[in-house]
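Sharing a structure with you now.
Excluded from the complex is one protein chain; the other protein chains are retained at their positions.
For subunit A:
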Amino acid sequence: MIEIEGITKRYDATTVVDEVSMLIEPRTIAVIVGTSGSGKTTLLRMINRLVEPTSGVIKLDGADNRSLPGYELRRSIGYAIQGHGLFPHRTVAQNIATVPVLLGWDKARIKARVEELMTLYQLDLEAFGPRYPHELSGGQQQRVGVARALAAEPNVLLMDEPFGALDPIIRNKAQEDLLAIQKRFGTTIILVTHDMEEAVHMGDKIAVMDAGKLVQYAKPAEILAKPASAFVETLVGASEKPFRLLSLGRVRDAVETGTAEGEAILDDASQRDALAELLWSGRPALPAKGADGKPLGRVTVDGLVKRAARPA
């Protein structure tokens, strides 16, 4: 659990982060969204004390984050940034091993952990372990960056626009990978982005920041349904709202009884994808199936359209 209590950061006369308080539940993903200059990155960097707050307290599992020296605190918190910041003079394996080496793990344990992470990230150990970062593609560099951040098994992972430099297809894959890994390790993730789409997709909760202030902190559905201010409304994008709302739900929650013709859609797909498929193929209904291929019923245009309406 991460408790941020009345955190303020001032540089001379400018207040970059203004009295922000929020609570992040363990094993969830909190996404901080805002325009550039909203203070979202500064807020993130105060959690691992790359920036020291002017006032306020941040507690990690009840302990003040100032109870340790900054560098020791940072070894216990994963940190992944835009552009990845891989060490160009170190191999992929050495990059991933950075924090375990700093913590003085023994060699066998480091090797085992690097192997585990590289396997998890579908990077062949023999082929990629000895390579240097400049020999990797952008997507591979991103995976190494996250693997490095997770190397010392941190409970908390901070990410600053980690998908910012990726093309849309690789970005999608990277987001899915992160969600899968978050489930597997139960890591608490705080992710900073300017992309509302990403926030709605990734976040258990979304914090919207504007001019240093926390404007709204709520579940994605609530942000979409009841934006706290005109700013949040703009950020959400009025014309996108129904589709973003649909993207939150899975097909399995929209299944109705009955049958339909054609290729079935997986119950784990998002309702937005189902609607898109229906609209594109001009059909009124689509069969749904489980991961095991068992037919579950159907989803209909009418049913989905109702779900896309503003929640009461």
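Heads up, the rule we're going with is that contacts are C-beta pairs under 8 Å (C-beta built on N, C-alpha and C of every residue); 3 or more make two chains touch, one makes a residue touch a chain; residues count from 1.
By definition in this document, contacts and distances are computed from a predicted model.
Engineer: Report the protein name recorded by UniProt for the chain absent from the figure; options are "UspA domain-containing protein", "Hydrogenase transcriptional regulatory protein hupR1", "ABC transporter" or "Molybdenum transport system permease".
Structural biologist: Of "UspA domain-containing protein", "Hydrogenase transcriptional regulatory protein hupR1", "ABC transporter" or "Molybdenum transport system permease", the absent chain's UniProt record names it "ABC transporter".
Engineer: Which one, A:Arg75, A:Arg171 or A:Arg272, makes contact with the chain that was left out?
Structural biologist: Of these options, the touching residue for the absent chain is A:Arg75.
Engineer: Return the single residue from A:Val57, A:Leu102, A:Leu120 or A:Ala211 that touches the missing chain.
Structural biologist: Result: among the candidates, A:Leu102 touches the missing chain.
Engineer: Could you tell which one of A:Gly56, A:Gly85, A:Gly129 or A:Gly290 touches the chain left off the display?
Structural biologist: Missing-chain contact among the listed residues: A:Gly85.
Engineer: Specify the residue from the set A:Met1, A:Met22, A:Leu50 or A:Leu125 that touches the hidden chain.
Structural biologist: Here the residue in touch with the unshown chain is A:Leu50.
Engineer: Have a look at A:Pro53, A:Pro133 or A:Gly212 and name the one touching the chain we're not showing.
Structural biologist: Within the whole complex, the residue contacting the unshown chain is A:Pro133.
Engineer: What does the interface between subunit A and the hidden chain look like in terms of residue numbers?
Structural biologist: Missing-chain contacts on subunit A: residues 48, 50, 71-76, 79, 81-89, 98-99, 102, 132-134, 145, 148, 158.
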